[in-house]
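For this view, one protein chain was removed and the others were kept in their places.
Order of writing sets the labels: A and B. Residues in every chain begin at 1.
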Amino acid sequence: MRNFAGKHILSVSQFSRTQLDQIFEVADRMLPYARRQRVTRVLEGAILNNMFFEPSTRTRISFGCAFNLLGGQVRETTGLKTSSLSKGESLYDTAKVISGYSDVIVMRHPMEGSVGQFAKASRVPVVNAGDGSNEHPSQALLDLYTMSKELARFDAKLDGVKVAMIGDLAHGRTVHSLSRLLSLYKNVQFTFVAPPELAMPVEIVEYLIEKGHDVRETASMEEGVHDVDIVYQTRIQEERFSSKEAADKFRGAYRLNHFVYSQFCQPTTVIMHPLPRDSRMEANELDNDLNEHPNLAIFRQTDNGILVRMALFALILGVEDQIENTAREVNWFTGRRFEK
Amino acid sequence: MRNFAGKHILSVSQFSRTQLDQIFEVADRMLPYARRQRVTRVLEGAILNNMFFEPSTRTRISFGCAFNLLGGQVRETTGLKTSSLSKGESLYDTAKVISGYSDVIVMRHPMEGSVGQFAKASRVPVVNAGDGSNEHPSQALLDLYTMSKELARFDAKLDGVKVAMIGDLAHGRTVHSLSRLLSLYKNVQFTFVAPPELAMPVEIVEYLIEKGHDVRETASMEEGVHDVDIVYQTRIQEERFSSKEAADKFRGAYRLNHFVYSQFCQPTTVIMHPLPRDSRMEANELDNDLNEHPNLAIFRQTDNGILVRMALFALILGVEDQIENTAREVNWFTGRRFEK
Partner (left out) sequence: MRNFAGKHILSVSQFSRTQLDQIFEVADRMLPYARRQRVTRVLEGAILNNMFFEPSTRTRISFGCAFNLLGGQVRETTGLKTSSLSKGESLYDTAKVISGYSDVIVMRHPMEGSVGQFAKASRVPVVNAGDGSNEHPSQALLDLYTMSKELARFDAKLDGVKVAMIGDLAHGRTVHSLSRLLSLYKNVQFTFVAPPELAMPVEIVEYLIEKGHDVRETASMEEGVHDVDIVYQTRIQEERFSSKEAADKFRGAYRLNHFVYSQFCQPTTVIMHPLPRDSRMEANELDNDLNEHPNLAIFRQTDNGILVRMALFALILGVEDQIENTAREVNWFTGRRFEK
């Protein structure tokens, strides 16, 4: 059972469907702790070093809180310029040193492959929290977990799911990793909604087709979001277009708002987004007029991030079956959390 | 009794005198924990997210330590530019996400009204640690609590207290909030010592008079500090004057030092300052030659800040009556703390 203990979490390509099932089963068991119904101290005395050599408020806090919720302590480092890495220290040295201080390390670094290189020299398990444009496996895991939970509300499953991914599919590591994970399930229908300039890379499309999935590509959002279980919206990143004008021509078509949703989506279509969403008027890829919609899952996604990250820590530190040993009821007021 | 549980702390205007009494009664009970005579673990497993989108060493550390002293864990974010807020994320989204990770949130933000806006979307209680020039309620509470404690040394009370506030009364949110809180007590005598350019805003003066208090205004420090129970010194902020020369003409008059104190104050007059004080020669609004004076209360103010912030956390998380449940004696050496 302890097939995760001591392992690094570096890439979505390391997971089998059985392992995903195991992570999600442990994540389910984290719910009473994340919801502040129960407290566990299972990792009391353990230390996470949360190393963010590139800024990230959401992911950094999520990992830190997940570890705290298991009872562990978190030490944090942010910024690259003020670190010894900037004085010519190798990733090998940093890994040797910091792993001597830690029980587990979470690392984000701007350089592709850096976290894997760091992990090779580390004496403790390392979780990749993003290495440049390469991988960010916990994001893909929490997205997949969320899809599975959202589908369950409508008695559906990941096998046979119909997903539309919208926006800049060429550059987003999120949609690449998520597609690879989804390919482990059966008969997935992928609809990639993007302008040709931002289409999903050919090798991923071919990989999915080879695995037997149904892949559709379109530049029309109205066409793409029709009759799908999930729309996964991402941001149009203006800076990657040749000009602002080139970006602007796709703008209107990729705004998901209440009108578009009610006009073109099914009443059960779930809305997801990796966040942060740009709420400035000129961007506005996912409109605030959907904020109260029951199928808007974006904050359930971030809530699920805690469950999935708690599960990853529990599994790689081999305590997944000890959570209840030190558990008790929460003793403080949590009423506000469960108000609408 | 649980009238604070689940509430935000956003503004001094939300408090009644009964509520102030309750906060101060709980603060009193925090003394053995803050003084390191006893340890409590009442909030073990709870998480504070301490979000400082504007720098503040003192306030940030004070809130963090107060939460740790109750047994809770603290996750911290500093700086605005590196946060997702700078990528166009709305306060609504940040609040929805971060409150999913937290049991309580403390927030400082440069924009007036921002913390209230954030609190509206938060699923857990939010404490305003300063929103621009608007409010910083815990500072006003700790100042009021300190006044009450200092007066008690001379068998006096907040009812009937005579307070002189000195310096830049036009812009300081501290003196505004403090004046509003003091107005809840009876027969307060306010003496506002400021050059006309930096006088207390008319609406606050009128509010205090309307409430039946005695308000005096003067530009002379010697006159203002005579026969008062408390002098509350603040800094002259040169940058707000039309020119350095304009600021300089008030300089000497607003230096509180041993000579001025012994010449013009009562032997029981308490000296307060919200800190940090500028100790550079050209500023020096509160001279180091008073550092050993028994009536200098400025470090008792910061010590009391811990008590008041512990009380606020205990009250909004509804554990004020559980503190002793998990308490024990301190087991480490604390001798240096109580040496002169």
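Here is the rule we use: contacts are C-beta pairs under 8 Å (C-beta built on N, C-alpha and C of every residue); 3 or more make two chains touch, one makes a residue touch a chain.
Since we're looking at a predicted model, the values are computed, not measured.
Touching the chain that is not shown, out of B:Met51, B:Leu69, B:Met147 or B:Ile271: B:Leu69 (per the contact rule at the top). Considering B:Val39, B:Leu184 or B:Ala199, the position touching the chain not shown turns out to be B:Val39 (whole complex). Mapped onto chain A, the footprint of the missing chain covers residues 2, 5-6, 42-47, 49, 73, 75-77, 82-85, 87-90, 92-94, 96-103, 123-125, 316-319, 322. Although one chain is not displayed, its contacts with chain B can still be listed: residues 36, 39-41, 55, 57-58, 61-62, 64-65, 68-69, 71, 73-74, 76, 78, 275-280, 283, 288, 291, 299, 302-303, 306, 330-337, 339.
Throughout what follows, only the chains that are shown with their structure count from here on.
Centres computed as Cα averages put chain A at a distance of 40 Å from chain B.
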